[in-house]
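Note that this complex is displayed minus one protein chain, with the remaining chains in position.
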């Protein structure tokens, strides 16, 4: 066996997402074997010099810096991973791509559809690989769902409904960039609804129109707390979409369901190893199967444990990083398994359309720009 | 103990709902004890003479008739129970009330808000007791939810979301009055969404505006197959509402959830004996409780079995009938535990507003007429 | 159609089980249609004259009496239903059978295997129909399980495990005949374990040996509070059996599971409308199906509602009574769908063998007597 090649990684951001991504790069070196590349963690950037140095020590980066341009300028870095606050997505990501580095950018790609489009346009022009880090595409149960749908097991789709319920937002004293309109761009919309619409597109194709609105419960809060919408899809299916940080009892409940003429699927991120599968096959024992997605022939499970030994939320990033490394190594496409920046832009366009629907009080068509 | 008094009952309709209501009248005579009245099943009417005679034999009515006016004219009947097709709700119900009989009418009250308003107006003018048979108010778990909400256990409400999922509609060969626009008025809207909006009002108060639409999947079908809406309530909460006959795997899944500043509640009609209760009380063991609503101090459970010995869907009608008999016997109000014809009208107004929203493509305000 | 014939019913006992059985007789007249017989509730007996008179008024018996012999002597009674305290099972049941009446007797049949054997022997000699009221055989999900097993869907059985968990016993101040050794004979053993072993036999055939014991937690309590056993079956399968009144959080949780070479089934009485079905069929979507046992082709569901409209615990008695009436009307066998007095005796023999195992500290063989 030949020694796996190394790839140099630069990271912007170091907190919650920094831990998630660093962990993924480190595990990608041995959980998948042989890996497309062994990640070498070259540099990590952030504004708080002390904190970013500690992150470098902790996760094993060669150096820490408070200037992300150092990463862009570092020739040892071939892959730039941007997980900073939303306001810091555009400029560094574009700069890195234009410096010839492959790029990963956390969702939402930009703070608006316009900003997202611009990131996509500029990065696509460079020819590098780009992945928008919608990590929930890399949940084995979600991927299995997509495979079952692609195989026609649901027939014609009638409904897609989804909601992302969290419950940490109902506290006026919280201080985080996620409530800062400039830094975040939006609230539940970009943070949670972006995931919802990406999975909607991933599993059910393009939505055509939305009727809905964003809502802010707390006076003085700069961003939306919740989003509600009715939706119609290009494939003729209809449903509802929701995202909120005000649903007590739900910590991370991204729940979706899809109903077709031949069957249905249901999912809840709080039980991310499980997929509920219903088939209208005439069996007298009729009902949803609780499938523990951990079999040898399930997505990414060849890398893991024996059946029934479940994986965690953090492991979805391992699959994501692995997928990006594979795309770089083998010059394969990021999509459709992973989300590209075009997917990132499209999610933003849908989110903006919901905002517009709320403003106009009208059902609004979703219109995508192309390059 | 004095012998319970009898009350004469006349029934219009004899099929699915005829069995449900007849069973309720018969059980109400002994499950609740002593009952406000012992129901005497006097007459039952329907268009198919043979079938209605068999129903009379089966459920113990003194006579069968193919002319509902005979029931209206029968002085032995003090309570008229109308569970015929929707097109037969208005005229017989009004006639019975104007003949001085108390009236129960199945939901939807009328086929439209206008028709529903007219039924309410005419019946209210007579002074008889009137109940619109939204039997899901009489599920112990639903009633317990209302009691917890009334006691302030949820705090300020942030969200109400509900959906009624069934799966029998995706068959173009089905022949039932429920697909006949004249007989039914609407499809999933009046059949399922009416229940959703009644529970929304019962648990969370009045909705203020809706953005949504109805949808028909099958070409040639006269009525809607599904309804999708985003909703805002007068109490400041927001959410989504859905009803469909096209959700494979769900037989009778009326699911709702309510989130407040102090807690949350969840429910699914397919497990109607259970209520999920979350309290944001700082307990380290944080989560939804699966409450088996069958304790001695739970609604209507003094009438039933020891804890844990669950009741069925049919038993909700026993509570409903008992409630109506009590209201007649004691001259107490049907509302708010039960739905009056005003509630029936209001549900229809909301349903019609969703239809209007679909037609105009606009978010529509809900405007109720008063008497 | 000819008018259904009547059958005269006499009942001994009037409290919890009196309500359950009376309700069943009344509903059996119209839920199943046409019924084998229309039950005519002739007389009801009990020691508390006032209470038994109220029960007669409530449930519609022609008369009440404090002397069960009056029922035995009443020629209008063809079916004698004994649901009195366990100590009152033997003499009245035998007397009624010897008077030519068909007999239903609540479980446990007798307080011991000896007493149970004697009841069986004496009653069998008369030639009347006899049913031991193990009503859980009449849960549709349990019956469906049996049908799946009979059809070979599980293959060769490897395991049967079951437990009946309740939580009302941990209170020394409770006063009920169920804690009186003379009246009840035993505690959790006859009350709960009897159900467990009847379902074990019904679903998995005869147990061959048991190792276990009964246990009493509260000093001064006359009867056992819990039973624990390891068990081996004649078909080569093994498992555990448990019954307790001391399992906080479980109100009526009779849970069983059966594993075979081709599949598995699971059940919990607190969700009695559901059966969990697993098939080892190589499907990539591998898992237990949550089957809502309410389809038109499920056991007894032709009598009830559309799919998904669940039934209650009390309705299992309707099926039981219907089955007995059918056996009488058509001269068909009570077994194997229903439990006969032989089944009642065998359950008692197994229970006594567990007690003996506890006393001897040895694994004990189960030896049945025949007539």
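A, B and C label the chains in the order they appear, each numbered from 1.
The definition used in the following text is that a residue touches a chain if its C-beta (ideal position, glycine included) is under 8 Å from a C-beta of that chain, and two chains touch if they have at least 3 such contacts.
Predicted model only: the values in this text are computed from it and were never measured.
A.B. asks: Where the complex has a chain not shown, which of B:5, B:289 or B:369 is the residue touching it?
C.D. replies: B:289
A.B. asks: Contacts of chain C with the missing chain: which residues?
C.D. replies: Given the touch definition above, chain C has residues 158-159, 161, 163, 165, 167, 170, 211-213, 215, 217, 226, 228-232, 236, 238-242, 244, 246-250, 257, 259-264, 278, 280, 287-288, 357, 361-363 touching the missing chain.
A.B. asks: Provide the residue numbers of chain B that touch the chain removed from this figure.
C.D. replies: With respect to the unshown chain, the touching residues of chain B are 144, 148, 275, 277, 279, 284-292, 295, 297-298.
A.B. asks: Which chain A residues would touch the chain omitted from the figure, given the whole complex?
C.D. replies: Residues in contact with the chain left out: 1, 3, 16, 19-20, 22-23, 26-27, 29-31, 33-34, 54, 57-60, 166, 168, 250-253, 269-272, 292, 294, 304-315.
The rule we apply is simple: only the chains that are shown with their structure count from here on.
A.B. asks: Of the chains shown, whose Cα centre falls closest to the middle of all protein Cα atoms?
C.D. replies: Smallest offset from the overall C-alpha mean is found for B.
A.B. asks: Rounded to a whole Å, what is the gap between the Cα centroids of chain A and chain B?
C.D. replies: Taking the average C-alpha coordinate of chain A and of chain B, the gap between them is 42 Å.
A.B. asks: Averaging only over C-alpha atoms, locate the centres of chain A and chain C and give their separation in whole Å.
C.D. replies: The separation of the two C-alpha centroids amounts to 54 Å.
A.B. asks: Measuring centre to centre with CA averages, how many angstrom lie between chain B and chain C?
C.D. replies: The answer is 35 Å.
A.B. asks: For chain C, write out the residues touching at least two other chains, lowest number first.
C.D. replies: 292
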